[in-house]
Each structure stands twice: as structure tokens, then as C-alpha cells.
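Showing just some of the chains, left in place.
So that you can tell them apart, the chains are marked A and B in the order they are listed, and the count of residues begins at 1 in each.
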Amino acid sequence: MANSSTINVLEALLFVANEPLTAGRLAQLTEQDLAEVEPALMQLEAKLANSGLQLVCHNGEYRLVTAPAATEAVRRYLQAETRSDLSKPALETLAIIAYRGPLTRTRLDDIRGVASDTMLRNLLARGLITEQGTATEPGKPTLYAVSHTFLNHFGLASLKELPPLEETV
Amino acid sequence: MSHTVATAEFEGPLALLLELVERQKLEVTDISIAAITTGYLQHVRTLDSQSPEQLSEFLQLGARLLYVKSLALLPKEAGQEQAEELHQLNLELEEYRRYQQAARELGRLSSRSSWQRQAVSRLEPHELPLPDISLARLAEAFQIAIRRAEPTRPQGILRAHISQESIMKSLRRRLSHGAFELHALLDGAKDRLEIVVTFLAVLELIKLAELRVVQSGQFGAITMEPAHG
């Protein structure tokens, strides 16, 4: 059982952070061992389960965001337009990158049967995907993966919360 | 059977093919390939040719369907290849279908969202150390960013590289069976655009020294043959 004061300091750090933080960085900042910070993060996540906040973990980085249950009210505050603005092709591309990523543009094109470069540029500019290194194959093509913004867009705490992909028949 | 499907619904050829297959409640088999190909091409004919890139993507799958369909007319040894092609097509379609399903699920999640904190925490102004950068570096960074931004403008017509790539792929498949005549290649073409893309693919293969074009005298038949055979 992690020290409750460690959990609290982690919560405060994640509150002020202007970016997602890794467990390693959080260990540094709290002056604790990684072996203490990791369970403490899990406890923080559990503690927040019934609250207005949610701990997101993606790619080993943590970020504090509002809970999906508060969507309506927060949207009202931010006067954010209703998010019906992702087109069908955009959702399709995001789904492939979310379930299959990180992947290259060529692989994406193959699955979709159409050229995806315009769509990728669009999703990159919206921050829903990020470039995540390069593949080892010749030409070292860029790999694309979904971002923290993607998880926020759908109120997900991690990619594990994505609906399971249908089994192949 | 009606093929009047709203074109805008289909963002790509696989979506259209999937719809046709599901509507007929069929798998893509050698029995249904003829009907599906006909339905597909009928639909492609109604596409808005204002967007040649999109059109060429539809056409390349059309060309592939025609090719698979045509294998049935060829001698026995093509039967095995047709079975393989159909299997491959089914696999691709099935994979696409799963992601289309996943995209629908994702769309359903859109009613919920999370937000990060909007306020930015910072130290008091007098506590802020300033970065060690020069104006020259700043100017340089700006110029690099602007230069990179320029070529990302929308591209011109017919730069649909994957369409050409996959026509090249199907040409390679044909070449692996030996020489064939140009008119056989273009007979299935439905319009100028498909012919153009096919020619581009042929030129590319010539450039790559994979294909040779031979003409048996003036006005004689033009034959494509493997360059290394």
C-alpha cells in the first residue's frame, strides 16, 4: 500500500503539469523510487474512479483529465461544439490506427484501399494522432499512433477501454 | 437489383464493395464475382469524375475485380490463381469490415469526452528563468517551419500513388504468366482515366526494367512481355 501522501503529491503534480508525465519523471519529482510510484499511480486511479476526474495512461505517460460523466457540463462551460465533427473516413482511419498502431502509411493505405496522406495530415494537425518513430523496414517510414488527445476526445482512460475488435470469422 | 447507392456514402472502393457483398449476402466467391463486379462497375460509372484521385482508386479495385473474373475464362492453371486471388480479396474485405465496425463503435463514444485543465500553472514572473536562445536561431527556426509548411498544400491531379502501385501489382501478376497484348489490357478500361493510370503503370514498369513493349511492325499488335525473361 503506497503512502497516501505520495498519492496526493502525484495528484497535485498531474494537476499542474502542462504535459503528460511518465512514471519515471514523476518518481524524480516526488523523490521516490519508481517501484513506489507505479503502485501509487494505480491507487490514484482507483481513488479517482468515483470522482469528477480521471487518470489517463497512454504510452507510459499519465495525465489528469475530467471524467466522461461530466461531459455535458464541461462542454457547456467551454462552449465546445458538440463533437459530431469527425467524418466517417476520419473515424475509420482513427479506428485502424488505434487498434493496429503504431503503423505506417502504406499499411494504412492497404487496409483502407485508398490513399490516406491527406487524412493523416488532417488528423496530425488536429492532434488526434502523432508520429511515433519509424519502422525498421527499408526507407524507415514514419509510424503513426493515436495520442492523448484521441483518448480525451472519446473520454477513454486508456486504449484498453476501446471496445474489443470483432473476432475474425 | 438496384445499384443506386448514394455515392457520397462511400469514401472508398472497399466500402462500396463491402456494401455490395453484404447486400447480396454473399462471400466473394467464384460464383458471385461476376455479379459483384458488374454491380461494382455500374456504380463506379455514376461516380463524380470531378475527383480523379478518388475515381482512380475506385477504378483500380474495379480492374482487380475484372482481372479475377477474367481468370475464370482462362485455362485450368489459372483456376488456382483465381482461388488465391479470391481468398486474398475476402481476407482484405473481412479486415476492412472489422475496422468499419470498430469505427462505428468509436463514433458511438463521441458523446463523451474528457478535457485537460485549461489554466496554465506557472511560477511567479520574477522567478521565471529565461531561455538561452539567440534571435538568429529564432529567425532560422521560423524559416525552416515555413519552408516545411509550403509543400503540404493539396497536390495536383492524378498523384494517387497507391492506385498506380496496385495497377503495377496486377500487371506484375499478369507478367508472371507470360506476355500479353496491349488491347487485352485496355479492353476492360471504362474511360480515359483508367487508361491513363494503366499507361502510367506500364511506363513505370518499363522504367524499372520489369516490362518490355514489343510491336510486330507498323500497326501490328503491341505486346507486353517480362523484360527479364
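What we mean here is this: a residue touches a chain if its C-beta (ideal position, glycine included) is under 8 Å from a C-beta of that chain, and two chains touch if they have at least 3 such contacts.
What you see is a predicted model, and the numbers here were worked out from it, not measured in a lab.
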Copies per chain type across the entire complex: A x2, B x1
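Rule of thumb we're sticking to: only the chains that are shown with their structure count from here on.
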Centre-to-centre distance between chain B and chain A (centres being mean Cα positions), rounded to whole Å: 30
Touching residues (chain side chain B, partner chain A) in the complex: 11-14, 53-54, 57, 61, 92, 94-96, 98-107, 109-118, 120-121, 152, 154, 160-163
In the complex with chain B, residue positions of chain A that touch it: 15-16, 18, 54, 56, 63-68, 71, 74-75, 78, 80, 83-84, 86-89, 91-92, 94-96, 98-99, 109-115, 118, 121, 151-156, 162-163, 165-166, 168-169
